[in-house]
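A single protein chain has been removed from this complex, and every other one stays in its place.
Which chain is which? They are A and B, in the order written, and residues in each are numbered from 1.
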Amino acid sequence: MKTRDYVFFVILLALAAAFPFMGVPRYIIASTLLLFCYATVVSQWNLVFGIAGIFSLAQLAIFAFGAYSTALMGRYLDWSLWPTFPIAGAAGVIFSIFIGLACLRMRGIYVALLTLAISQTMFVLIQTDSDCSELNKAINPSTCVAFTGGPQGLGDFGTFGWREVLGGRNWMMGDYYSMLGLLIVALVFTAAMTQSRIGLAFKALRDNEELATSRGVSVFKYQLIVFAASAFLTAMAGAFYAAHFGSVGTNLVSFPLLLFLISMLVVGGIGRNWGPLLGAGLLMVADEFFKEFSDLRNIGLGLVVLLFMIFLPEGVAGAIESVCKRLQRLALVQHIERRLTAALRRDSAAPD
Amino acid sequence: MNFFIQIIVSGLTFGAMYALAAVGLALVWGAFNMLNMAHGIIMTLGAYFVLVWAEGWGLPLWLAGPFAFLAGGLFGAGVYFVSAHWMLRQRNFEVTIIIATFGLGMALEAGLMKILREWFHASPYAQPLSMGADSFLINDVPVSYQRLIIWAVAVVLIALVALFLTRTTMGRAIRATAQNRDAARLMGVKVKRVYVIVLALASALAGVAGIMLSSFKDVVPLMGQTPMLKAFIVIVLAGLGNMAGALYAALLIGMVEAAVKVLVADKWGFLAMLVVVVIAIIWRPAGLFGKHQIARQ
Partner (left out) sequence: MAETLLSVQNLYAGYEGQSVLKDVSFDVPEGGLISMLGPNGHGKTTLLRCIAGLLRPTGGQIELAGRRIDGAEAETVVGLGVVLIPQGDMLFPDMSVYDNLKMGAYLPRVRKTFDREVEHIYEILPRLKERTTQLARTLSGGERRMLAIGRGLLAGGRILMIDEPSLGLAPIVIDQIYEIITDLKASGRTILLVEENASRIIDLADRIHLLDTGHIVWAGDGEELQNNQQILETYLGG
């Protein structure tokens, strides 16, 4: 991270904060806040995947775990949702520690397969949850709702509650700034993590694995720390998602959403500082433009992921970086050339 | 006693299907460290190829199986040429190919859904090759003829694959490539051809596995997803790249699923498999039957 990055970050932040006052339609606000939510998840995933080198596909499962935690607490304990957010985050951390202990000692490829299987297990368990739950009978005896809501999903557990505070016209603003706040925390956390001792250890590991391990960098311990820490904000993002929509469903652990998030990660650039924001932004904009062709959406997303992995595996951020580097080198070469010719001219002009 | 027979009968059937799906995955991983996430959609397509052949085109049903086998194989070769072929030199090939084929698989699946909505208005469909519920009894437990056919087809196909790998020049080249890629190239093995052939073979087997799966449930667009993940679990349990191990692991996983299904409930099957695999890997890091590749760091 350079000073330029921080300046850029502050400008973006100001723009995002002012955005709702620029007279944009309400549905744009709604998709932008969703963008913040996904960008939060992807930024944490990038930390896990790109920085710590853990090829985990459980990010979505942790996100859904957070969403369901908040939904279940809101519904069955009848709590306001705000106190459930940190609890959902903590639940996500515990969940991820279990996953991490089971998977992280394994080679990358096994981690990918097992974490994907864990996500699918979650999907299957919720999808097939059809027994009427006693807890629900206590709320409404006349209906049969499963504990997790099953394939129909779960609602009626509350929202952020901005409608009561800001009124029916402006509640979306509340949701918007709540999400933006979460994203800012996530980005700051990511930057801090990247530059912490742990982040530097991973950088050393990427540059020279043998050296780093001989210096006693314990890969497993550090990976588990990053994995668990990133789960907190991921699960929080899930909780915020639930609070915004007021309902959760199995689509939160489904392959299409996984594809959408992977495409953000891939298009942005895995392991790049600006990757998640760039990826989430580009994908959300593209999604908005191609709304009419919604039945072609997953075809397009799938092909985008495929093509990026083939031709641009370092993503848009990576491509920009390498173009900048090339330009800088070019500028440097030109600079040296100018100095050399100037020097030569001086030499030849000087009297013998 | 009866539920014991029930578990065996059902477990052997699951095992046979998973074996067909997993042996191919193990073969492809062994040859060039590729995990094909489009494997699931190819299973699904196998089932649909039968529909297209028999009901769409009205061609003789007994040839539908071989057609699905061949079409699956062609599809597998296609997967190679639109993904792996361009990525072989990437440094993180193992990882990038998973993401790339995941994207490809999702695109194919969405494309399939779109075509199906136009071709076959209603979905799900019944599998034309299914023999229905006709059955005989073993000690009061009904065993359908369908299962007998599945077992027979699986055994014959796997025996043929084994013969191919051990007795033919190309088979030997495939094994050589899996055991030492550079050495195989030094012998003159055109490894890219090997990659295409193993992917085609794996996908052909996946197509047949798809028909088997759909003969119990119906033919639906998303039917391949969960079985693909189960096949991945099988090869992880076996130790990646270990083909013989994949067979045993498929039977074991099939039995676990059947036992959970009979004794507890269907929906816990997947979780039970996952737990079995995680414990197995912690206990034996190279996989239950693995020799070479260590799963744990």
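The rule is short, and it goes like this: a contact is a pair of C-beta atoms (placed from the backbone, for glycine too) under 8 Å apart; a residue touches a chain by one contact, two chains touch by 3 or more.
All values derive from a computational prediction rather than experimental measurement.
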item	value
Residue among B:189, B:211, B:258 or B:286 that touches the chain left out of view	B:189
Touch with the omitted chain, as defined above, among B:114, B:175 or B:284	B:175
Touching residues on chain B - with respect to the absent chain	169, 172-173, 175-176, 179-180, 182-191
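The rule is simple: only the chains that are shown with their structure count from here on.
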item	value
Complex interface listing, chain A residues touching chain B	55, 102-103, 105-110, 112-114, 116-118, 120-121, 124-125, 128-129, 219-220, 255-256, 259, 262-263, 266, 295-306, 309-311, 313
Complex contact set, residues of chain B against chain A	33, 35, 82-83, 86-87, 90, 92, 94-111, 113-114, 225-226, 229, 232-233, 236, 240, 266-268, 270-271, 273-274, 277-278, 281-282, 285, 293-297
